[in-house]
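Removed from the display is one protein chain of the complex; every other protein chain stays in position.
Just so it is clear, A, B and C label the chains in written order, and each chain counts residues from 1 on its own.
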Amino acid sequence: MNRDSNNTQSKKLTGEAVAEHSSKDSCWVIVHGRAYDVTEFLPEHPGGSKIILKYAGKDATEEFEPIHPPDTLDKYLDKSKHLGEVDMNTVEQEEKEFDPEEEERQKRIETMPILEQCYNLMDFEAVARRVMKKTAWAYYSSGADDEITMRENHSAYHKIWFRPRVLVDVEKVDFSTTMLGTKVDIPFYVTATALGKLGNPEGEVVLTRGAKKHNVVQMIPTLASCSFDEIIDAAEGEQVQWLQLYVNKDRAVTKRIVEHAEKRGCKGLFITVDAPQLGRREKDMRSKFSDVGSNVQGGGDVDRSQGAARAISSFIDPALSWKDIPWFLSITKMPILLKGVQCVEDVIRAIEAGVHGVVLSNHGGRQLDFARSGIEVLAEVMPVLRERGWQDRIEIYIDGGVRRATDIIKAVCLGAKGVGIGRPFLYAMSAYGLPGVDRAMQLLKDEMEMNMRLIGASKISDLNPTLVDTRGLNMHTAVVPEDTLGRNVYDPLIGPKEKAKL
Amino acid sequence: MNRDSNNTQSKKLTGEAVAEHSSKDSCWVIVHGRAYDVTEFLPEHPGGSKIILKYAGKDATEEFEPIHPPDTLDKYLDKSKHLGEVDMNTVEQEEKEFDPEEEERQKRIETMPILEQCYNLMDFEAVARRVMKKTAWAYYSSGADDEITMRENHSAYHKIWFRPRVLVDVEKVDFSTTMLGTKVDIPFYVTATALGKLGNPEGEVVLTRGAKKHNVVQMIPTLASCSFDEIIDAAEGEQVQWLQLYVNKDRAVTKRIVEHAEKRGCKGLFITVDAPQLGRREKDMRSKFSDVGSNVQGGGDVDRSQGAARAISSFIDPALSWKDIPWFLSITKMPILLKGVQCVEDVIRAIEAGVHGVVLSNHGGRQLDFARSGIEVLAEVMPVLRERGWQDRIEIYIDGGVRRATDIIKAVCLGAKGVGIGRPFLYAMSAYGLPGVDRAMQLLKDEMEMNMRLIGASKISDLNPTLVDTRGLNMHTAVVPEDTLGRNVYDPLIGPKEKAKL
Amino acid sequence: MNRDSNNTQSKKLTGEAVAEHSSKDSCWVIVHGRAYDVTEFLPEHPGGSKIILKYAGKDATEEFEPIHPPDTLDKYLDKSKHLGEVDMNTVEQEEKEFDPEEEERQKRIETMPILEQCYNLMDFEAVARRVMKKTAWAYYSSGADDEITMRENHSAYHKIWFRPRVLVDVEKVDFSTTMLGTKVDIPFYVTATALGKLGNPEGEVVLTRGAKKHNVVQMIPTLASCSFDEIIDAAEGEQVQWLQLYVNKDRAVTKRIVEHAEKRGCKGLFITVDAPQLGRREKDMRSKFSDVGSNVQGGGDVDRSQGAARAISSFIDPALSWKDIPWFLSITKMPILLKGVQCVEDVIRAIEAGVHGVVLSNHGGRQLDFARSGIEVLAEVMPVLRERGWQDRIEIYIDGGVRRATDIIKAVCLGAKGVGIGRPFLYAMSAYGLPGVDRAMQLLKDEMEMNMRLIGASKISDLNPTLVDTRGLNMHTAVVPEDTLGRNVYDPLIGPKEKAKL
Partner (left out) sequence: MNRDSNNTQSKKLTGEAVAEHSSKDSCWVIVHGRAYDVTEFLPEHPGGSKIILKYAGKDATEEFEPIHPPDTLDKYLDKSKHLGEVDMNTVEQEEKEFDPEEEERQKRIETMPILEQCYNLMDFEAVARRVMKKTAWAYYSSGADDEITMRENHSAYHKIWFRPRVLVDVEKVDFSTTMLGTKVDIPFYVTATALGKLGNPEGEVVLTRGAKKHNVVQMIPTLASCSFDEIIDAAEGEQVQWLQLYVNKDRAVTKRIVEHAEKRGCKGLFITVDAPQLGRREKDMRSKFSDVGSNVQGGGDVDRSQGAARAISSFIDPALSWKDIPWFLSITKMPILLKGVQCVEDVIRAIEAGVHGVVLSNHGGRQLDFARSGIEVLAEVMPVLRERGWQDRIEIYIDGGVRRATDIIKAVCLGAKGVGIGRPFLYAMSAYGLPGVDRAMQLLKDEMEMNMRLIGASKISDLNPTLVDTRGLNMHTAVVPEDTLGRNVYDPLIGPKEKAKL
């Protein structure tokens, strides 16, 4: 401790005093007007020490803010390292470099379309892509390796076609359903996605409010930008929330999280099982974000030598296995679901293990590239369960690639209880805030009502496998590489030519 | 009623007098030189009140004209609201804003190709796309959601290939056939399409004349721009017409329509069953047309909150069901066909219900996206019917995506009595009027004659399933998303390089 | 003949005298310095009267030349209409309009690649496309309707893959074979293609010389630019030629042609059975060529009203049928083959009819669009024949789309005796004359030698169906139409970025 401060005294630290601690031997940083000694924490930082050292002796608030929940320092840094308030007037302001890309972005924000011009979920994505910070867009929009699975998630729905029934009375259409006993307006929930503040300064609570308005469930992410309690507190009335859980190596930590969630009223525990190690997303790495680091995708150039896995092993346990399931069942009364199951064998095993549900998911294409889409796995799973008469023993959800109400209908026809939707609401929130989320959900409801009518179903229980044609679903077709010489000599047909102008 | 007019008096209203009624509390509009008080009608307008209010107190003729049959005001507005003639000299002319897009279009019209340069149905579409008003083009050319079904309708024919027979005497080729007992020159009919005046000021009667010239049947749309009687009156001699029917919630209205049609000589009643709610077409919404509104696609930004369905429920009954069929059979002697059947189960049910035919159709891809093409459904239906020996119990038609005589031949080979063609004739009419429609039909006949010869069939009854190879038809293939990194590093082969110039 | 004479008289006609006959009532034309009265012939001209009238009273040589064999006028115009020589000095020279397209083409010819830069058959096509007259290119390169079959012909080979055998002694590779008893160097023949002079002023005799050099058979087309006898005369030594025959309605004419061919030494008669009516090729029609007309694709805008079929019925008989086959067998000892058979049923019928072979062909994709490729039909035919033990009862050839020796090998593996190659040699001839044809054939031989080695076959009889994998062949796949909104929001992955320049 130096001469003029500690975290109990009233006298504020000066910027100069902090600036002296700017090396890995003594590293202080300022966050929200308070100084912290993170020297000992450096090697443990999931995002690597490099990114902290960039701000050693300086104000790190702007970088810290979007990717750490506000209770992070309280939780992970011993009180003795909390050095107290800093007189921010004494902190040297770093002059921002002129950034032509940021300038362009600001111009795009000025001309962004009004909300009413968004007619579908893709439209929010198109706007978000133009108005979000490049690094935030890269983080949200990226996937594993060649992003084949990420795109397949969406594309798989294109292989499923409808066999609608006509002359069904569809004057009244009711597409409400229940999920884990909760009555919801429409069979989707807001699935867990990390780092909401990258897209909107308020973070995940915006989604909470949108979910409330449309009476759907929100799944709270472990890696939220807001703290868990902030998100819980943002819920109103009987609003139902679930918890997505990354299991910590230290099971005591995990137990605390689970018990706290149950106490705060969470109605479902979704254990992520597809991320023993968090995936590499090269688009994200290539964006500036990799310079900045994040607490999610550890590594970056420098830390690669140690392996990304090591960097995050402190908070995600790669040793998690079926053996742990009984323990989970013992510590909570919340229904337990496994999020990230990817083949029928594991669904059967999940049922045998006594869990209450599974989410057939590949983590939005962010983990294993060439993992199959949730909808394809669903089409594999349900016939086997039906053969065994097990189709009602658990609730089955899928996520990934849902963009249209027709996608939801396809999933429900094939046996899903509902679908999780993640990125589209992030994009709506990033572009337009709560009104964006509201409109996105309303558009889905409008589409849902119309398409239920058009397929000839007046309620969710009318949806069944005979309404869909899935013959094209299971084939992963890659066409023969193009014969470029042949293409080059072919003159495509063209329509009638205009007359020359007079 | 105000001081200076009513609809029986001789004195004309002034523009100023009308202009005073320019709010939703008192809303008058001028159409074709007559004023109407539409204040009470505002909330009932299928296209929303907003679009009417835009013309409150003004002359609305130009907007009204293409999207309402001339008898609309008589039919839907009480006589007491008909305020009588307006002295048009006293109506302030709105100065048209300079519209650079319209200017461009006028230039394109000046250089449009001559009719003889159109060699196939696609050519008319290519011309129409350039010379039609943007909003009209958007209305005609748009489809549901991602327009996947709309395009699949055409694409599906590409999966069917021929197995022609050679050394058949095809000197004389006769491709006339009968449809519902009517002898026609070629197995297509002009199917019902809405709002013909958007493309051509004369509207649907142009198609009536074209159909007469080529001896094919015209199906009259409920939502025509011309009135039903105008279209009937445009028919000559023994010319046969059918009626496409949207069923009104008020069955008395429907009954009147049906009885009137029968009385006027219609020879077939095609009840639309694929539109309990009219589809959302985003391309159309995005075009200026959504500003203007239409009586077809209710909603638009403002009315979305109430749901598009409500907006149109006054004239299309979403409760229509199989239970209504006996009633229809009881009120008319016209053969009844269900237009929009989409799977074999419903074809069987239709036969059991005693109707005279079905149209396997997805409404030109304008209703449910991912509905299958008519030709694919046909290939599903016929083998089942043949197995039951039911193939001759009804007449089966298909529509959607037909552009070539080979498409017609494929449909007939697979068991269709004929095909409906809609948009192509609209485009021909929009670009070139009646001569366009005439040439489009003649081109189909020329293609038909040639291709009948080339497949080795001298008459319609020669066409049978062994002449087609449909193995590729049922597979909805979406290829694995492209590996962009791989593509980017590949240098396509190129042909020999030119010598440098001397 | 002295300076001022005609073929009975000594005095030459003057240009002015000819120019007086410039209407359909009296129509004279000059060809190669001689005048002809074609008034009565006008309605019979296969290419329509319009094109002749364009030259009424004028010198038509330039237009006449490439599309009529030199003996045309002798054959089709009564001697009494041959008016004798014209003093060409008295004929007014038409000034050629400046043609910027032609100018561009001349520039391209100056910089055309040297022959040695052509490494494969596609390369000749790439060069020909740039240096040929636009109308000639359009005539050669066009196909029926949407040209789907034309391109499928080539594309179908891409669905067949090899299962090579290794460790086979392939030091000596012999890919000679026999066709109809003739020993040839390699299993291809030069198939019949019309109007050779469009590409090269010497016409089909260039192909004759190329075929001689490489010891392959040439099939002489009915619609050659050179006369039949010129082509026969161009053959050397024991060189074998076949005749492709369009059957005339007047069987006496046909008989004369066949007997003459046999007498002149033709060793095979290939009766075209896929062209009861010649196909419409829109690309060709759209090019200027349609103005000029041809004796092949009758019609054009004006004559369409009468139907293209009528226009050509004088020389192709659409009534030709299986009943005619015995007559053909009776009038010649040449082996008879049916060119254009397209399904296994007709192959069986051909065998039963006693012909000596068939060519599985769709006329280079110029007749019926969506006809299957020859190679696909071959894969359908051979297993059925083998099941019956009929595989050796006839010789089976295919044509269409062959561009590589691997294509030839695939065809022979599947059971073809050989393949016909047409357009590629036309392109080679059009771009480079005989040396082009020579090099094209040599390249095929080089490829053949290499690929025989690489597949592990040292002679033609080693080629068999186990060497190919045809599982992908029969599926006519069209992928689900693209989701453009989805594509538009996806950022493709990109490789590492360059550093900024210093």
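One rule holds for everything that comes next: contacts are C-beta pairs under 8 Å (C-beta built on N, C-alpha and C of every residue); 3 or more make two chains touch, one makes a residue touch a chain.
Being a predicted model, the structure only gives us computed values, none of them experimental.
Colleague: Quick one: say which of A:Ile51, A:Ile186, A:Val258 or A:Val273 touches the chain that got left out.
Modeller: A:Val273
Colleague: I'm checking contacts with the chain that's been left out. Which of C:Ser155, C:Asn215, C:Thr332 or C:Gln391 qualifies?
Modeller: That would be C:Ser155, which touches the missing chain.
Colleague: Given the full complex, what residues of chain C touch the hidden partner chain?
Modeller: Residues 116-117, 119-120, 146-148, 151-152, 155-156, 158-171, 404, 406, 410, 442, 446-447, 449-451, 453-455, 466, 469, 471-472, 475-479, 482, 484-485, 488-489, 495-502 of chain C touch the chain that is not shown.
Colleague: If the missing chain were put back, which residues of chain B would it touch?
Modeller: Within chain B, the residues touching the omitted chain are 120, 122-123, 125-126, 129, 141, 146-147, 151, 154-155, 158-159, 282-283, 286, 403, 472, 477, 479-480, 483, 485-486, 488-491, 493-494, 496-497.
Colleague: If you put the missing chain back, which residues of chain A would it touch?
Modeller: Within chain A, the residues that touch the unshown chain are 107-108, 110-114, 117-119, 122-123, 126-127, 145-146, 148, 273-277, 279-280, 282, 285-286, 301, 304, 307-309, 313, 317-322, 324-325, 338, 340-343, 345-346, 349, 367-372, 474-481, 483-486, 492-495.
Throughout what follows, only the chains that are shown with their structure count from here on.
Colleague: Over half shared or under half: which fits the residue numbers at the contact of copies chain A and chain C, same or different?
Modeller: Both copies touch with mostly the same residues.
Colleague: Quick check for you: compute each chain's CA centroid and the global CA centroid, then name the chain with the smallest gap between them.
Modeller: Located nearest the centre of all protein C-alpha atoms is chain B.
Colleague: Nearest whole angstrom, what separates the Cα centre of chain B from the Cα centre of chain C?
Modeller: 43
Colleague: Taking the mean of the C-alpha atoms as each chain's centre, how many Å separate chain A from chain C?
Modeller: Computed from C-alpha means, the inter-chain centre distance equals 61 Å.
Colleague: Note the residues in chain C that touch 2 or more other chains, in rising order.
Modeller: 122-123, 126, 146, 282, 286, 477, 479-480, 483, 485-486, 493-494
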